[in-house]
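A protein chain is absent from this complex, but the other protein chains hold their places.
This part shows subunit A:
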Amino acid sequence: MASESPDREHAVAFTLNGEAVRARVPARMHLGDLLRGTFGLTGVHLGCEHGVCGACTILVDGRAVRACLMLGVQADGATVETVEGLTESGRIGDLQDAFHARNALQCGYCTPGMLVTAAELLADETAAASREEIRAVISGNYCRCTGYHAIVDAIATTAEARRNRRETAE
């Protein structure tokens, strides 16, 4: 591991949206900037850069995290997924359709973070994904446009549709 000795720049290797990637990163660069600048993944939106707005939310090893509060060098060895990867894999196609159908976005700035946050909740089959729970989960994602009701509708609709599909499959 190159990062076992102190340095201001490090080599990293990780899995990004299903592909093995490598880069050299300055220690001070956060993961959001690495993904946007080096890998062109501009679906990772940056708003506040201090963890409050949620626009930069991505999945690291399957869990939602703030890309602005992880250093790029810390991605070494991890599995990173951005909204682009989730979209290409088709895993959130139903959620994206529901966002469209319910008018759950206007300017779209918060949307990638909302989708990733909702994707983590919906992936947990044990979660009830009640409207109350959805509200609690997206309380960490700022939306200045929609007033949230449409977003809650879209996530709740998707949760219910997935539940129905699981029950039919059983």
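Please note the rule applied: contacts are C-beta pairs under 8 Å (C-beta built on N, C-alpha and C of every residue); 3 or more make two chains touch, one makes a residue touch a chain; residues count from 1.
One rule holds in what follows: contacts and distances are computed from a predicted model.
Between the names "Nitrogenase protein alpha chain", "Glycolate oxidase subunit GlcD", "Molybdopterin dehydrogenase" or "Pyruvate flavodoxin/ferredoxin oxidoreductase-like protein", the one given in UniProt for the chain missing from this structure view is "Molybdopterin dehydrogenase".
Set against the missing chain, the residues A:A11, A:L69, A:C145 or A:A161 yield one that touches it, A:L69. Across A:A11, A:A27 or A:A161, the single residue that touches the chain missing here is A:A27. Of the options A:S89, A:N103 or A:S139, the residue whose C-beta touches the omitted chain is A:S139. Contact between subunit A and the absent chain runs through residues 1, 3-8, 10, 26-30, 33, 49-51, 54, 57, 63-66, 68-71, 73-74, 76, 117, 120-121, 132, 135-137, 139-141.
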